[in-house]
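For this depiction, one protein chain was excluded, whereas all remaining protein chains were kept in their positions.
Note that the chains are named A, B and C in the order they appear, and that numbering of residues resets to 1 at the start of each chain.
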Amino acid sequence: MVRPDARPPAPAPEGGSLPDAAAVDLSVQLGPMRLANPIMPASGTFSENLARVMDLDRLGAFVAKSIYATPRKGNPTPRVAETREGMLNSIGLPSKGVAHFVAEHLPAYAGLKPPLVVSLSADTVAEFGPAAAEISVPGVGAIEVNISCPNLEADGRAFAQFPDATYAAMSAVRAATSLPIWAKLTPNVADIAAIAQAAEAAGADALVVANTILAMAIDVETRRPRLGNVMGGYSGPAVKPIMLRMAFQCARAVRIPVIGCGGIVTVEDVAEYLIAGCSAVQVGTQTFLEPGAMPRLIDELARWCAARGIGRVRDLVGTVRLDPDPSHAEWLAS
Amino acid sequence: MVRPDARPPAPAPEGGSLPDAAAVDLSVQLGPMRLANPIMPASGTFSENLARVMDLDRLGAFVAKSIYATPRKGNPTPRVAETREGMLNSIGLPSKGVAHFVAEHLPAYAGLKPPLVVSLSADTVAEFGPAAAEISVPGVGAIEVNISCPNLEADGRAFAQFPDATYAAMSAVRAATSLPIWAKLTPNVADIAAIAQAAEAAGADALVVANTILAMAIDVETRRPRLGNVMGGYSGPAVKPIMLRMAFQCARAVRIPVIGCGGIVTVEDVAEYLIAGCSAVQVGTQTFLEPGAMPRLIDELARWCAARGIGRVRDLVGTVRLDPDPSHAEWLAS
Amino acid sequence: MGDHCCPVVANVPVSARYWHMVLEAPPLACAARAGQFFHLKCPAPPGEPAPFFRRPMSVYQARPDRGRVEFLYKVAGHGTRGMAALRPGDSFDILGPLGRGFTLDLAWRRIIVLARGVGLATLAPLAQDAAQLGVGVTAILSARSPEDVLCREVMAEAGARVLAVTDSEGTSDPDKVAALIRAAVARAGAEAIFTCGSNRLLQLSQALARELGLAGEVALEQQMACGLGMCLCCVRAFRGADGEIEHRRVCWEGPVFPLQEALSW
Partner (left out) sequence: MGDHCCPVVANVPVSARYWHMVLEAPPLACAARAGQFFHLKCPAPPGEPAPFFRRPMSVYQARPDRGRVEFLYKVAGHGTRGMAALRPGDSFDILGPLGRGFTLDLAWRRIIVLARGVGLATLAPLAQDAAQLGVGVTAILSARSPEDVLCREVMAEAGARVLAVTDSEGTSDPDKVAALIRAAVARAGAEAIFTCGSNRLLQLSQALARELGLAGEVALEQQMACGLGMCLCCVRAFRGADGEIEHRRVCWEGPVFPLQEALSW
């Protein structure tokens, strides 16, 4: 994959020889967790079925589809629609409940190396604590708290649309588990940094920025919405510039690590999120188009770093240069 | 241009013959204004220079680049960056002030048929009233109030990120002019319907939904933001599903007309906004790639309607079908 | 399993609306079973961008002896327009084989395959398998008009008894098709019925299978994103063991399902 704005690599560092891709240290630190590399799937775009096309042990972590404490059905079909550079989905978080997950899915991860991150949703703040306690079983490495799902106490708006609901939901989970907890934020907000800070204050160990953007498409012949649920979440390359901005804003607003998510296709996209301040990234939609996207990105990231004399991937994190470009000096002065 | 998801037209209405494209009534009603057709430029993507490539009299209206009461400089370069299906801009609203606009630009529109809509920005609520009064001169048909620009009293956040600031800015303009006033909303909000209602309550005659989405891109080789101003506004096809959703939400939340804006390229995009509830649309970024985009869309819209037996474009407005599809009945019941 | 870039050997129209594509893909040809599908990364049709999603397409023929995988498809929209633009020598990225195919009981004397349009593409390899394994086949091929009847030769060559029914001749309505099915059961001893795609054929097959005590399966279609059971977009409704309505993924639990469990829509 060649990215439209790909540039030739910068020249090798003076005097030194380039490291070999195999010698690049891909590991990253995510709060209390050390991951072998920064590439992991986004919730809802991965399952153990992917073992049919790749070696799961290569991933930095596993992130499962969001589950609720109790079983629930999903949305009407059509549940997806494609757009020019992305997709809409209104799957609607069908779930067979925590107990079913523990019994039916957890065993598939036993013996695999990467940590399993369980994504947890709930309808109300009160439901989060017990569900988090129930899922805190051996084999689960962290809980990703999907506070971008609708909060039934707030007229269906997401917890993560409000700092106070974010704080309440994350605090409930924090009190109920000793596992690392990640807050998955929604981009459907005016000020994501304020939400990020509320999650941090409630004890989140990391942030995932972000879930899908609420969007819509209409079939102009039938005049029906293209999704059975009328509106749905937008993901894929089209959303990347928005998600990158939000990840950058969050990384500057909090001290906990940020995991970037949205529109990753190329190794340059991964590098862009890391440089913007993310410690790791999640890959979603691209896996639907290219099931081997994550292992490809891991290989390419090692080569990309090697070609630029970068020995450790984590040295890229947050290195965006905000100093004024000399060629802009005239503008900044005027 | 063929849209990815273009379908063959629906069969002609039983028994009737199809109207001729020339016979299709393209006019639309925008509150107190009647436009010859629903296609107009988006602010900042148009000027009288376009007369070099098209007959300006064909447009539904003109919308000028946003101006401030007093002169101001813009942002540092680079001011634009391209992405896979869109662009980022941080032009920064340079303006030579209302007086300069009246003296230097207004005369170019004298004698042209479509109404001229002036887009007005201001740094504070207090500045909006006098500026609106100053620009209410003969030759100006309406004022588009760009409340999506930064409000210096709210730490640079946009007026249209808050219902109360929206209400205050629009009320100030309402009190200062008898021209029709449009509120241009920002998509960088959690709940656009609440903003739409505040603008309506303050006396707006129409809403423009919406301005650009705050976004970012980083050059991974230099590690600098691709925009001199670090972050900027995202526009083009990539944003359409988000803007369409917001236009739909606004159209259902207010009684005043909504003008859709964001990512329009094809005639199906125009139809999609109209069906979603918009009375007219604005075309921005596509004009940069294809200066003749607007006249093309006007021609195509007439043919598109004719091929489907639609005699009046305004009959499309808000015809989205939200009744449950029979094939969904099973889901809705379960 | 995985995604493979395969050279196109042939890609030609076989009627006004249907195309036939042959790919060179030796390992896949061995792996693919009747009823399974591939998920295709269709290229951009001329003058249009490439479609975003992959497109599911049944294995029409997978000939291990010739190392080829074939598709029979209708040019329906954006993705299949892109498919039709492929030329011999071009490379085509296909993911699969995916999903669960048909199950044949070798004790059956005869099966009925009932399909319309490109549904035949899905059922043709089942008929071939059955014939090869010594199970008789009655193929009821439904179409708008005699020119539109697909797979007549393939079915006949495989040894199937071919009955074409068409709208233009007035032979395709449910009653007439039901009579053919009854006859195949009563006179030729058919013990199972296989169908696919359309709601009308599903309802008819379910009703007759219930009445006549036939076994059977149906291959269903639904829009897909991942094709690997991960995204949950391709669900359809089924009557579960406990009588409850449940959702199953066409790409993962299917596309072939027990005939009586599928709910018509």
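Descriptive notes on the structure:
Quick note on the criterion: a contact is a pair of C-beta atoms (placed from the backbone, for glycine too) under 8 Å apart; a residue touches a chain by one contact, two chains touch by 3 or more.
Remember, it's a predicted structure, so these values are computed and weren't measured experimentally.
Between the chain not shown and the residues B:45, B:146, B:266 or B:282, the one that touches is B:45.
Even with one chain removed from view, subunit B keeps its contact list with that chain: residues 44-47, 49-50, 52-53, 65, 73-74, 77-80, 82-87, 89, 91, 94, 236, 287-292.
Please note the rule applied: only the chains that are shown with their structure count from here on.
In summary, the chains found to touch both subunit B and subunit C are A.
In terms of the distance between Cα centroids, subunit B is separated most widely from C.
Between the Cα centres of subunit B and subunit C there is a gap of 47 Å. The set of subunit C residues touching two or more other chains comprises 49, 51-52.
Multi-chain contact residues of subunit A (touching two or more other chains): 73, 77, 82-86.
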